[in-house]
Each structure stands twice: as structure tokens, then as C-alpha cells.
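Heads up, one of the protein chains got dropped from this complex, but the rest are sitting where they should.
Lettered A, B and C in written order, each chain numbered from 1.
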Amino acid sequence: MALTVENLTEWINSFAAKIAEQKDYLSELDTPIGDGDHGNNMARGVKAVQESLTSKKPAELTDAFKQIAMALISKVGGASGPLYGTAFLEMAKKSKDTSDLTELFAAAAAGIKKRGGAQVGDKTMVDVWDPLAEKIKAGNLAQADVDAAVNATKDLVAKKGRASYLGERSVGHLDPGAVSSGYLFAALIETEGIL
Amino acid sequence: MALTVENLTEWINSFAAKIAEQKDYLSELDTPIGDGDHGNNMARGVKAVQESLTSKKPAELTDAFKQIAMALISKVGGASGPLYGTAFLEMAKKSKDTSDLTELFAAAAAGIKKRGGAQVGDKTMVDVWDPLAEKIKAGNLAQADVDAAVNATKDLVAKKGRASYLGERSVGHLDPGAVSSGYLFAALIETEGIL
Amino acid sequence: MKKIINDPSNVVPEMVDGLVRSYPQYLRQLPDTQAVVRADEDSMADKVGIVSGGGSGHEPAHAGFVGKGMLSGAVCGQVFTSPTPDQIYEAIKAADHGKGVFLVVKNYSGDVMNFDMAKDLAEVDDIETKTIVVDDDIAVEDSLYTQGKRGVAGTILMHKILGAAADKGASLDDLEKLAQEVLPNLKTIGIALHAATVPEVGKPGFELKDDEIEYGVGIHSEPGYKREKIKPSKEMAEELLGQIDKTLNLDGSKKYAVLVNGMGATPLMEQYIFAHDLLDLLKEKKIEPAFMKVGNYMTSIEMAGLSLTILELKDDQWLDYLNYPVETIGW
Partner (left out) sequence: MKKIINDPSNVVPEMVDGLVRSYPQYLRQLPDTQAVVRADEDSMADKVGIVSGGGSGHEPAHAGFVGKGMLSGAVCGQVFTSPTPDQIYEAIKAADHGKGVFLVVKNYSGDVMNFDMAKDLAEVDDIETKTIVVDDDIAVEDSLYTQGKRGVAGTILMHKILGAAADKGASLDDLEKLAQEVLPNLKTIGIALHAATVPEVGKPGFELKDDEIEYGVGIHSEPGYKREKIKPSKEMAEELLGQIDKTLNLDGSKKYAVLVNGMGATPLMEQYIFAHDLLDLLKEKKIEPAFMKVGNYMTSIEMAGLSLTILELKDDQWLDYLNYPVETIGW
């Protein structure tokens, strides 16, 4: 169970495939409580990530994380771009010292919280990253946890991002960034030998 | 059988009533082959005519025609405003010498032709004014003639006014200005003792 | 019909009032009319006045082009309906500063006849007037036996050129000569995605299906020369430029001014994309416009669509006139 450039790439490719497949669904989720572009934003981003990893094969984990971060930062835009970008940038930094997923995800989740100022319960991707980083630490991340974290955003009132303009009216809708983040963790679970 | 300020007023009031009643129909006729405003233009105009004739009762035929002309000129706008205005202005001029309807209508029809440059067959109000002025001269103007003149515009290709932009596609539609002019002649026929 | 209006029969007076009170530094309304003239009276001293106008619904045309260096006055008719001679006459009087008044009229029976009657009225007052009837819309066949081509967005370039010339001291005869020289080189063609709704009418002037566009429409929902399924912007640009090319014989050795004009409801985003495609096509012909403008200048209420105007700059001075500084709301 160790993180390598190979299984990191596999994980990211699997994440990219899920995003591409669910692009319209993600944008649809973003329509009632956002601006309907989350699927397009993410699809553009993961495409750039894959292009980057193909055109320049990273030698080290840190390079891989950095390339992913830069591709996301420069291609996603919107709110999710700097957040996903920050997550991978923090993982890049942390990967200089360790390849331990617990530490990497703890750094990523902290980075997202700092960049966006959202807390758990604000109906954002933080509601997925934060508890699932804890699950990784506990060594028992499972798809059921992912589903639970994602679905829990449905009943929350949005406090950050565009959905917050809706106030109470945001209740009853999944948070799109939480859903796309869920794919990231689902892809992680599916990647052989990474966890 | 003589034209007086009284029966002129009666005639014009009857014309105004027809226009007000058919306002929407006239605009509808103006929609496929024009800009859909002929009913509104004419309604605005005849309202102003009635206001003018009420607020300042004309003593002479010439004054009456002039008031009618000025109200139409300043309130109708579009193509029909100057044409109807010119018609009544020409009648005003002619009425200084005669109150003979034949001469008045000949002058009016000539004025319309000169102002707009249209000939008989161009699918305009000229196709009503010109033949019906002839009928008045012949002393046998009847509603059937009015209907015939108006309906004849249906099969014509428009050569003047907005409808001319349609070319062949204008065929099959009545000319709105011909229809409103038809009301003027119908009102004349209905006015006791004027013809 | 969903519009930000009050009484549909009162839109023009309310609009003109809102316009003039929002921009008192540019405009003054003539009492008891829907005609406006320059607030800056001094800028008109000793110069030929230029008066234009027509039906309302083309905002910012024409009142938005009243100001130093451009029009002296504009007359606002009912929506899509020519203004009446009495109002045009008032604007002519206000624009006259002893050198006569030049009238810029779009070629519609109504406008031509009403401006004509106003001219007659002005003559009685010994105000000399001359007229250019602009007929830049090549969608309509010209013919001696019909009304001929319509006047559309190219009229704005005519205003600009004449306005600059008048400001530089051109006489009434100079302006007439200039206008007549410019006119045959000024060509416009338009396209619509949906038609405008005249407030008093309450429904669109024509109906297009969800995937249809109409080529060659006028600015009052006059029908065009063909209706087709929607195409990419590049192909629309090809069609419109192709039509203009037929009449102007575009040539890389000549100079051109280009106006991409939004019809009211088409956002600048689409206009700029069309401009991008157009400039690519012009480049293939080795043409870089000497002057270009993109935006809403001669609209058709909330029609969606745009028009393309190209003016062949036969004289370098026309380019100077286009670049001449003006003080208006809309240029």
C-alpha cells in the first residue's frame, strides 16, 4: 500500500473518467443552487491534467502533484479551480517529506479550508474532504463513507460559494463541488494498492 | 345632395367610428406585409380629428378640411399620415372654389399619387382612392364598388410602401391602407344626403 | 409581451423624457414635441444644422447621436412610425443657425413623405434645407418602380461623416455633395434570430422557429430574402459578407470602414464573435478595416440579430470624419 507516480496517475485518470462521464450531471446539480458550470469547469480541468501528465511524464510524486495542481489552477477557473488547485499544491508541498496519504489529505483539506474560508457544515466540498481525510487517517475509507459525506450536503444550508445566496432555498440540493470531490475519493478507493 | 360642414362632420365621425372599431383588424392586416401599426396610426389620427372638430367647430368647409388635414398630418405619422393629410389638404384647397365632391375627390386622389409616387396597381390606398373618385364622378358610387376596389388589392404585388419589400410574397394579402380608405368611402355612402 | 414599460401607447414620450433628463448635458427637448436638439447651443453657431430622426425603437439612434460633432437634432416618431411634419419642422427651426439645415432620412415611404412635408413648411420660413435619403440595405432590390432599398444601420456612419464635416464648416451644398458621394459606397445587410415586439402591437413582427434565422431583415421586422436553420457565426458572416461583396467588390487595395451593429437583444459577446469571424474572412481578402465599430447603434427594439455595414472609403477625409471627436451619448 504505497503511493507511486503510477497509481497516482491511475487514480487521477479514473477521477478524470468519472468527471467526463458525469459532466452534465455536475452542471445540472450546479443549476438550481449555482451557475450551472461545475461540470464544464471540472471537465476542462481534468482534461488539462491528463494532457499535462501525458505530455510530460512526472518523475517524482511532487512533480506529479504540482503538474496536477497547475493544470487545475490554470484551467478550471471559478471557485472550484483554486480550491482543487490548492488541494493538490498542498499535497505537492507535503509530498517532499512523505508519501503517506493521511498526511497528504490532511494538508489538502486544510488548504481548501484556508483558501475558501469554509467550515464543515457550510455545504461545500469541505464537507467531503474533511471527514474523508479523517477516514483515511482511521484507515477505513469506504464507498459508503463517500456516499454518506456527499449525501449529507443535501440537507445543509449553504454558507459559502454561490449557493449561499439562496440561503434556506439551498436545502434539498446536493452541493456540486461535494459531488465532484466524492468522485475523487471513489476513484481513490477503486485504485488498486493505493490506500 | 350637397356637402355641408354638418354632413362632412357626420361622414368623418362615421369614418372615425369604423377605424376605432377595426383598429386591431387594420394592424393585423399590416402585420404580414407591413409593420403592424396601421390601425394604431389611424386610430390616433381620427381621434385627433374628432377632438379638433369638437374643440373648434369649423365655420366653413375649407376650415373643416384644413382642421382634418392638420390633425391627421400631426398625429398619424408613418406613411399613411402624410397621404391622408395630403388628401384632405388638397380638398381644403379645392373647397375654396367648389363643394362638388367629384372635384374634391379628384384633387385628393391626385394629391395622394403625387405625394407617394404610387400608381394604380401598386397595391396601396391609391387603388381605392383613384377608381372610387372616378365612381363619384360617374355618380354611381356604391358599397359593392368599395368592396371590389379594396378586395382587388389582395392579388396585387406591392410596389410602394413597406409591403413592397416582400415583392411576390405580398400577394394574397389586402393592403391595410386600402382597407382603411375603403372605410372612408363606406362612411361617405352611409352619410345621408352627401353624395 | 414582457417589457419594462407603463402604458404601451405612451412609451415614446416617457422614453424621450427619461433620455433627456438623464443626459441634460447633451440634450434639450423641444416643447410639446418628441424632438430633441443639442443642449450645447454654442456648438451649432454659424454651422449648418443636421437633423435626422424616424420612428422610435432604434435607440440609441437617433437622439443618442445628437451632440457636438454629430447631429444637431433628432425627431422621435411613434415606435417604428415616422415622425410627423410639424415635429420635424420644429427640429429644423431649432437646428437652423443661419446656414440652413441638412436632413438625413432613411428610405421608408413614411419618413420620406413626412420629411418632405416638413421641408415644405421650412421653405415658407426661408430656411434652406437639403436632404439625403439613405438606402444602404442591400437586402432589397433597388428599382425605380418600388420604394427601393431601405435605410438601416449605415445611416449612423452617414450621420458621423456629415456631422464632422458640418462641424468643420461645410456648407449645405458641400454636405449634399459629400452625402451623395458617400451613399453609393455604403452597404448594409442584416440577420435576425427573433423579431421585435412593438409595445402597442404586443406580439413579435414575425415568428421564427427555435432553430431558424432570417437573412436580410429590416429594422422594423420587415421580412428578409431567405429563412434558414441556424448556422455557426462563421457561416452567417460568410453569407452577409458575400452579399456585400457582390455590390462593393471588396478589394485588398482599398480602404473600408466596418460597422457590426447589434439589433437590441443580441449581447456584445455574440457581436464580438461575429466580428472575429468577419475579420478572418476579410483577412483572406487581404483587408484590414481602416475603421471598425461593434455594438448597438441602430437597434430594432429587442430584436435579436445583427447587421453588417461596410463603407468603402473612397476619400481619406471620410476616415478623418469617422475618427473626428464627438460629444454624444451613443457614438
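The rule is simple: a residue touches a chain if its C-beta (ideal position, glycine included) is under 8 Å from a C-beta of that chain, and two chains touch if they have at least 3 such contacts.
No experiment lies behind these values; they were computed from the predicted model shown.
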Chains in view that touch the one left out, judged over the entire complex: A, C
Touch with the omitted chain, as defined above, among C:E176, C:E270 or C:D315: C:E270
Among A:S27, A:S95 or A:T153, residue touching the chain not depicted: A:S27
Missing-partner contacts on chain C, residue numbers: 2-7, 11, 14-19, 21-23, 56-57, 59-60, 64, 79, 191, 193-194, 210-211, 213, 230, 232-234, 236, 260, 264-279, 292-296, 299, 301-302, 304-306, 329
Interface residues of chain A (partner: the chain not displayed): 27, 31, 35-37, 40-41, 44, 70, 73-83, 85-86, 115-116, 159-162, 164-167, 169
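To be clear about the criterion, only the chains that are shown with their structure count from here on.
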Computed distance of Cα centres, chain C from chain A, in Å: 53
Separation of mean Cα positions, chain B and chain A [Å, integer]: 75
Chain B-chain C separation of Cα centroids, rounded to whole Å: 31
